[in-house]
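Removed from the display is one protein chain of the complex; every other protein chain stays in position.
Every chain is named by a letter (A and B) in the order it is written, and numbering of its residues begins at 1.
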Amino acid sequence: MKNPFEAFHHTGARKREIPLDTILKSKEETLSKILTGYEDLLKNEAKDLVWLMQYSTVIKAYSIAEKGIEGLEYTAEDIEEFCYALDHSDQIPYLITGPAGIYISALCNHAQEQEICLHLRDLTVKINLLGYRLPTDKKLMVQGNVGDFTGIGLDGGELIIEGSGKNYTGAGMKRGKIVVRHNLGFNTGHGMTGGELMVGGRIKGLGKIVGGKLYERDQLIFPNEGIKPFYV
Amino acid sequence: MKNGHYQARIRAIYNFISDNLYLNRPDIEIKGEQFNSTLLFGLLTGLNRGKALIIGEPGLGKTTSAEYVGSILYRYPLGIVWGSEVSGHPEQTEEKIIGRPHLGELNKGKEKVVWSDFAQIPVKIVDEINRLPETKQSMILNGVDRGNWEYLNEILINDEYSLFATANYQDRGTNTIIAPLIDRFDCLIESRHPGSNIAYTIGKEALVHHPLRHPQYEKELHQILRGDKPYEEKMTLAEGVCDLFGEYLKEQLGLEGLNKEERTHINEEMLGLNFDIDTNAFVRMMLAELSFCHKYGQKRSVETCEDGCHYSGYLCHHIKNCASNRLPMSMRKYAQSLAWFLEDDGVDLEHIRLIIPYTLAHRIQWKDSYLSKKEGEGRNDPFQIYLVKAAAEEAFQRYNEQREYLLEALSVGYRAFAGEEVTPLEGDHPIYEEIKKDIGGKDEKSL
Partner (left out) sequence: MEIEHIIQKLWPRVRKKHFYPQLPLPVVIEGGEDCALEIKSKQLSISSAFYDKLKEDMDGEEIVEAVLDHGITHYMYCPWDFHTHLTLYNEAKKVVRQKDQAHRAATYFMDVVTDTYCVKEKDTNIATLYKNLPKTGVHEVLTALYEKIWGEDLGSGGHEELVNRLSRIPYLDRKSWKKSIKKFTEVIQHILEEEWNDEQMSSHRKPNPMGEHSLENYSLEEIDQGLREFAGAVGDLQEFKETVEDLKEELEEKGYGAGGMGRGKGNPLDANLLYYMKLAESYTLPIRKLPIEKRGYLHPHAHRPWEIGKPFADIDVWTSFGKIIPGITQIWTKREGETHGEYEGIPDCLIIIDSSGSMINPRERLSHAVLGAVCACNAYLKHESRAAVYNFSDALRGNKVVLEFSHDKEQIYQAICRYFGGGTALDLDDITSLLANADNPDIFIITDMQITNLEKLIDFFQRIDNRVTAVHLGHNVHTTRFKDGMAKKKNISLFNVKNKEDIPKIILGKVKEYLNSPAEWR
């Protein structure tokens, strides 16, 4: 039978590649590797799609996350892409905000840039545990709202939230600075031992604060006469 | 192909008819030139031995345009063309259309057929074909399909012929032309109102006699056609009279018609024009959209396309029937004719994009939901043609976007078909599935 595609015998693809193609391809590859790391984390930590927020599980998840991103080269924009990929269930099989937040925190902490800005205004999901263990030489700015346990265990870095947070913000922070432009929820600063937490809006409720400073609308509310440090 | 000689003559015919006989407004543009679609497609039909269905409101020149084109191209005086026309009315008979027994011979007990002028001459015009009962429509179209006319065990075979059929829009007293019959027409064109200013001038200069009439040659031809000689001999004699009429046209009107040899030569030239790569690929893409069905294997008018199908963004979702194999034949024929007429070296996207609406409009059965969405839209064409123009533009946009990838897919298809171990390219469009089917692959998208 005659080849019905005879006329296309000599049609080679006249593919003109421009640098944009390379950039996008590299972006897809990096995102794919980041996603693989995240899936590995979930396989280890959330086999039954359930993850309990506990001191030990957070630490364990963070170390698995660090292993998962070892050797990966990525930029702040890649981290942002990953955050948006979390929002689309067709790309990620399951979104569990706890491990996701830890994973993103690990990515931020190990990124090459000293200053990272994540534009997350259009994200429908609020990510928990952002800024976990942010180290001294790092500054993380988040444009948008965040979830629970933001900045917990902050270790010297600067975390700026251009939006609102939820509960347990700054819990257990040791040193560094957290700035939240709008409001926070309950148990703010729970267990914090040092550093500064500055809130531009309202705080619904404080946790048991040990040390450090807490500001609400430029007013120092901890330490102050009305609120004593919590001693175990 | 810069032959130019024949094309110049055809252009002269076009200009003469347009300026003097069929006053009109140009309504299409190609390669920077404007033409009237009825006249242009009429000429192309006459040149490529096609079948054209001309629609329009009563009195807008549907029949006359075909008569003039047929008369000049084939060099038959107008009186002969008039005399050979079959008019559509329910009481038409086979005897009036094809032939009748020779009454004298019949009385002697012998069977001898007197063929009608319609069956004999190459210019065949059926006026108001949709007024004919379906059996008579079938008879005409089956005859023209192969050029074979049978009556009383005698057969007459036409070497060359073109068919022009006219039809009014649906009203009381008209039948429909059923799908298998309408599919046999190569193209659908509308004869439009020329506008009030041109319309006013029609008939203003009354002619003493029609420039395309010649009573003497008409008489001679009539005698030849009703004579007893074998058909081939009659045609040779008729060609002689046509030559004389051709000379008359040249002397009096400056027009050169075509003799049989020239018409054959033109056809050969047309057939020699190739489609460029893009046109080839685009036509395949359109055919894929018009014939593909993911769920049922191919498009069928008895099967309904459901909502939620992966391919609901393509033409297959909006149509009921499958494109026939006559469609690509008509597209090719007319695209080549048009490219030849414009003296282009080959057929390109511009030719095919002009041709597609006219070759496809009468063949598509659109879904009611699609029709009702579109019927309120403003347009300059009859609804059938407008729908296809809009659909073809959308399909062309899809082609434009994925051109490189599609060409690569077709190239991979060539290699795979030739036996090379290659993986066919995946894509959203039905054409990729069709390529896979041709090289033996399976459509793995879930139902």
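Some points to look at:
Just so we're on the same page, contacts are C-beta pairs under 8 Å (C-beta built on N, C-alpha and C of every residue); 3 or more make two chains touch, one makes a residue touch a chain.
This is a predicted model, so every value here is computed, not measured.
Listed by label, the shown chains that the missing chain touches in the whole complex are A, B.
Considering the whole complex, the residue from B:Arg9, B:Lys51, B:Lys136 or B:His318 that touches the absent chain is B:Lys136. Set against the missing chain, the residues B:Asp348, B:Asp381 or B:Glu408 yield one that touches it, B:Asp348. Residues touching the missing chain, restricted to subunit B, are 29, 31-32, 90-91, 93-95, 100-101, 103, 106, 133, 135-136, 152, 170-175, 278, 348-350, 353, 368-369, 371-373, 375-379, 396-397, 400-401, 403-404 (touch as defined at the top).
For subunit A, the residues in touch with the chain missing from this view are 16, 18-21, 23-24, 27, 75, 77, 81, 119, 121-122.
Rule of thumb we're sticking to: only the chains that are shown with their structure count from here on.
Here the spacing of subunit A and subunit B, counted between their Cα centres, is 66 Å. Subunit B meets subunit A in the complex at residues 275, 277, 280-281, 404-405, 407-408, 410-411, 413-414, 417-418, 435, 438. The touching residues of subunit A, counted against subunit B in their complex, run 3-9, 11-15.
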